[in-house]
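Excluded from the complex is one protein chain; the other protein chains are retained at their positions.
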Amino acid sequence: MKYIIAIIQPDRLDEVLMKLEEKEIHLVTVTQVMGHGRQKGIAEVYRSHKEGGSLLRKIKLEIGVNEAFVQPAIDAILGGAQTGNIGDGKIFVMDVGQCVRIRTGEKGNDAIG
Amino acid sequence: MKYIIAIIQPDRLDEVLMKLEEKEIHLVTVTQVMGHGRQKGIAEVYRSHKEGGSLLRKIKLEIGVNEAFVQPAIDAILGGAQTGNIGDGKIFVMDVGQCVRIRTGEKGNDAIG
Amino acid sequence: MKYIIAIIQPDRLDEVLMKLEEKEIHLVTVTQVMGHGRQKGIAEVYRSHKEGGSLLRKIKLEIGVNEAFVQPAIDAILGGAQTGNIGDGKIFVMDVGQCVRIRTGEKGNDAIG
Amino acid sequence: MMKQKTLSFLLGLGLSLGAWAQSPAADAAALSPATTAVANIAETAVAEVAAVVAPPVVLNSGNTAFMMICSALVLLMTLPGLALFYGGLVRKKNILSVLMYCLASAAIVSVVWVIYGFSFAFGDGNAVFGDTSKLFLNGVTGLDAFGVPNLVFVMFQLTFAIITPALIAGGFAERMRFPAYCLFTLLWVSLIYCPIAHWVWSAKGFLFHGNPDAWAKAYDFAGGTVVHINAGVAALVCAIYLGKRKGFPNRLSPPHNLPFAIVGACLLWVGWFGFNAGSELAADETAASAMLYTQVAAAVAAVTWLVLDGIFHGKATALGAITGAVAGLVAITPACGFVDLKGSLIIAVLGATAAWAFVVYLKPKLNLDDTLDAFGVHGVAGIVGALLTGIFCVATKDGISHFAQFMNQLKAVVCTLGFTAVGTWIILMLVNCITRVRADEREETVGLDVSQHKESAYTVID
Amino acid sequence: MMKQKTLSFLLGLGLSLGAWAQSPAADAAALSPATTAVANIAETAVAEVAAVVAPPVVLNSGNTAFMMICSALVLLMTLPGLALFYGGLVRKKNILSVLMYCLASAAIVSVVWVIYGFSFAFGDGNAVFGDTSKLFLNGVTGLDAFGVPNLVFVMFQLTFAIITPALIAGGFAERMRFPAYCLFTLLWVSLIYCPIAHWVWSAKGFLFHGNPDAWAKAYDFAGGTVVHINAGVAALVCAIYLGKRKGFPNRLSPPHNLPFAIVGACLLWVGWFGFNAGSELAADETAASAMLYTQVAAAVAAVTWLVLDGIFHGKATALGAITGAVAGLVAITPACGFVDLKGSLIIAVLGATAAWAFVVYLKPKLNLDDTLDAFGVHGVAGIVGALLTGIFCVATKDGISHFAQFMNQLKAVVCTLGFTAVGTWIILMLVNCITRVRADEREETVGLDVSQHKESAYTVID
Partner (left out) sequence: MMKQKTLSFLLGLGLSLGAWAQSPAADAAALSPATTAVANIAETAVAEVAAVVAPPVVLNSGNTAFMMICSALVLLMTLPGLALFYGGLVRKKNILSVLMYCLASAAIVSVVWVIYGFSFAFGDGNAVFGDTSKLFLNGVTGLDAFGVPNLVFVMFQLTFAIITPALIAGGFAERMRFPAYCLFTLLWVSLIYCPIAHWVWSAKGFLFHGNPDAWAKAYDFAGGTVVHINAGVAALVCAIYLGKRKGFPNRLSPPHNLPFAIVGACLLWVGWFGFNAGSELAADETAASAMLYTQVAAAVAAVTWLVLDGIFHGKATALGAITGAVAGLVAITPACGFVDLKGSLIIAVLGATAAWAFVVYLKPKLNLDDTLDAFGVHGVAGIVGALLTGIFCVATKDGISHFAQFMNQLKAVVCTLGFTAVGTWIILMLVNCITRVRADEREETVGLDVSQHKESAYTVID
């Protein structure tokens, strides 16, 4: 079982969720985060003060999946979030030791999907 | 050392924290997230527009623990968060390579608790 | 490749980001979280009601790095966030199996930085 | 258990007292010949005696303009003043339900008022009840003694009737179901508010100081008893009837948006000028002093609360500042047209101190879940203000002693308190027969916004 | 495709009707000798006939105070009332752009108004257009028949001209570029609003009931046609011209801050007293009844919407309550000075029902992206209110039959509708030649706040 963490642009969220659904990946957890990176946003201006945009709005997705779904998930994220511009974000994949479905107490591969 | 990530219903937070405390697990990090899943919430209605509830409010807990506390933590979460309804959430358990307590610089098992 | 999760005090964020930049670590994801721990905040009072401060505002940093950068990152976080007071927070380090840069589709060590 | 019994006992006591209070009054007050408007005004207008006796009053555009704008200000107190004040103090998941209490009150009471409420409250009737002579505002035309169209008086009084049920919401916020609230408001305004308004402000009312035959000629310039004590006590009764919120008192979140609450309090403050100065029903010197004393009372009460907070908690809190200001405004409400500057200062300080003592010290001991301290602030400061009006009024009614006037005030307070306590409890029981009053556990934990209105106040991600 | 064609056809029809309506009027109405103010007032002031004929009017401080405060109230409707009402309903990334639509309207229209707008609207001119006699408020001094300085009338009318383009924003919110909006507002106020205001409220206007030579003596007490139908139809046209937002209708977030929207609606409600009662131009009995009926209409319409929502969706929603209230306020606007209590109640119930039916049932079928239901609420309830005014007015103009009065109302509605539909479309095309009207996909997905104003409304972390 794997845990996929993806940081994407906020306006790509809808697209990515749609692509994930196409691949039958329905369970996703979404968090609003701020990204610190190379990308400089459209500079914001507040009176005299120009915001360099060192922290930009991003969306973080977390998806627990069985091995078979790792590549489809990555493809879906790339498909929905890739624009070719700096700031598109990253995908990280990590191992999950155990997974429990709270509703039923089921464990492991059965629980994750 | 393990890192437990649990997604639960927002209104179960108090309950879960209480159960965790009963098991002497005091250190928890809590995040407000949105869950995308099978559960459809109480449909919300805005004028003509019915929100299907594709993204529902959830709470994410993160708990770093030593091995001995993994099962108690899971039990506590199940105890506090299980209602038997769709939307109850998931628990993921991952390995932690290293842990540092920032205040003291301590490392490893001593640092985590 | 490693994934570093650090929980710090909100007012140390600037400092930590500066220290990280000094070590050439530019890519960080920042989340607003609540910490449940031993620390009791400055007690807040609302009319008759004293808030024990069981959940306190914290900042979570997530940093994906190559092995070589793990120690520098930890040092930077300690350098920026350590005050010696309870509530300074924790650092967790985890393994990353795979990393993809969404913009280019690059993978692995090249993608992470 | 014990406490609940004690309280039931007290309520019973209130009932008896109320009954006792009403009976003689009903007899004594049946003769007043004056029309409502004239009687109502005659007492408060010092400088305009001439206007009252001269029959063919012409339109006074200044007074009319003043009263219309004051009506707008008093509505502003509820929408959005009180709505924000209360809404900011509850948890995120309940803010819409609180806003809806206020909106629904405005909607329901307005309709009730023009159909029969005004008639019940200000129809001639007898010492205790109005009548049905003014249903659908039938015959409400012409001008009052200040040259203001009587329809303006209808509007002005309507805004008072709107804010009162909304104030009660402070006692049961976060746990009363919306349908039950609507029904409750309908019944409560009809059966509790209208009679009490009649007692205190109507020509034949047995507590109206302008009624020569009144049982107790109590001073209530702008609604200390009718609005604040009434709402405060009703809120207490609701809080007891509904029981505590889940997690009370230790596992509840703090106010979810204090700036909202502060903005709401500011709008209450500003709107209160309409409430208090407007209650003179004319733009004259009494209105001017009422306005100034209102301002001073709010200010000095805020300072009082801040100082007490500072001494006992080490810090002056923003919530304390606005709570104090509101307590001061409540305390000065019955008094502002009858006292002088120094009286206002003292009433405000004492009103705020009493409210502070109740909210900060007594309430936690009573283990009472008066969600937003509607009783602690409006009830307690209202009672203090009403009583002290008897002591600090510049001129007592008919030149009686200040002690006698104090007793009159006390009578008015006790009658109001008893009647509303018992009546509110009965109405709650009645409503509960028709539709469940209390949100069930699921509705409460999910939050009333989603469970009652199928809406969330804020989005998380955008 | 089909639908777009149907709509184009309807627009064309509107154009023809408008043209047909104007031509006879232009001939017929060229003779009115009365000055604007006198004519304007003569009709609405029932109790003050004497004042109108007595030439040397002196300053009436009451009326003057009233009208100045009413102007402030009407400005409050836009800033911040409407701004918050609309702003709370859009997504987080677009709130500033909506607030800016309102702010920019206030800024641009104010300048236009004092330079030439007032002259275009209220200059004598002919039945269709004003003239240039009052450029830079040249010669606008002295008092009107109610003893109010004419400059107050300029200010009061200005606040109406400000809110109208801001209302239109409800139709194109979340997708019109800011520079285009500024240009659009400039042109629209000059070319659409000023003429229509002239038709309906100016001495020689061909729809003005106070003009003895009017083609259709329509009743529009406070701007049902000039403001609400006008804005509603223009919003519809804008929504069609600009096309749907990306993701419409299924992948759009709900309102990002409903409490803002509710506070905004409350301020609209309170400010509306200035709008409706102020339209009497004096603090008198008509103003008083206009105010009361406004309150009652808002209330009963809110109840209506809640009940409909409750029946058809199972729950009474907060957004429904405020939408209903606004629909009721819109519906009563043309009527409030001409009807009685029962008429107000009926008009409000019907207006709200019609708006509800359109917004909840018809709109989803039309697949129309009228972002904030500017047409659904202001257009539909406005039309219902304008027409019903003919039926429920206490006295018809010149004692004609209610049906005849209804026909007059209908004529006014059709003229307004046709003119604004066609005119708005043309202006949009014009503006689009100069600067792109519709935000491109990138600007839209990033949000108009950042893309148009380089700002974000809220910080995420602090």
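Note that the chains take the letters A, B, C, D and E in the order they are written out, and that residue 1 is the start of every chain.
Note that in this section a contact is a pair of C-beta atoms (placed from the backbone, for glycine too) under 8 Å apart; a residue touches a chain by one contact, two chains touch by 3 or more.
The model shown is predicted, which means the values in this text are computed figures rather than measured ones.
J.: Taking the complete complex into account, tell me which visible chains touch the one left out.
T.: A, B, C, D, E
J.: Of the residues D:Met291, D:Val377, D:Leu417 or D:Val450, which one touches the chain left out of the display?
T.: Considering the complete complex, D:Met291 is the one touching the chain left out.
J.: For the chain left off this view, which of D:Thr185, D:Thr317, D:Thr371 or D:Thr389 is in contact with it?
T.: Selected residue, touching the omitted chain: D:Thr317.
J.: Quickly run down the residues of chain C that touch the omitted chain.
T.: On the side of chain C, residues 11, 14, 32, 34, 41-46, 55, 57 touch the unshown chain.
J.: Across the whole complex, list the residues on chain A that are touched by the chain not included here.
T.: 44-49, 51-52
J.: Contact with the hidden chain only, please: which chain D residues?
T.: Touching the chain left out of view, chain D contributes residues 47, 60-63, 65-66, 69, 73, 91-93, 253-259, 262-263, 266-267, 269-270, 273-274, 277, 282-285, 287-289, 291-292, 295-296, 298-300, 302-303, 306, 313-319, 321-322, 325, 341-342.
Going forward, only the chains that are shown with their structure count from here on.
J.: Applying the touch definition from the top, give me the chains sitting in contact with each of chain C and chain E.
T.: Touching chain C and chain E alike, sorted by label: A, B, D.
J.: Between chain B and chain E, which partner chains are common?
T.: The common neighbours are A, C, D.
J.: Would you identify the chain whose Cα-based centre sits farthest away from the centre of chain A?
T.: Looking at centroid distances, D is the chain farthest away.
J.: I need the chain pair with the most C-beta contacts, please.
T.: Looking at every pair of chains, the most contacts join D-E.
J.: Counting only Cα atoms for the centres, state how far chain D is from chain E in Å.
T.: So the centroids are 36 Å from each other.
J.: Let me have the rounded angstrom distance from the C-alpha centre of chain B over to the C-alpha centre of chain C, please.
T.: So the centre of chain B lies 18 Å away from the centre of chain C.
J.: When the C-alpha atoms of chain C and chain D are each averaged to a single point, how far apart are the two points in Å?
T.: Computed value for the inter-centroid distance: 51 Å.
J.: I need the residues of chain A touching at least two other chains; which ones are they?
T.: In chain A, the residues touching two or more other chains are 30-32, 34, 55, 94-95.
J.: Could you tell me which residues belong to chain D and also touch two or more other chains?
T.: In chain D, residues 454-456, 460-462 touch at least two other chains, as defined above.
J.: Chain contact graph: line, ring, star, complete or other?
T.: complete
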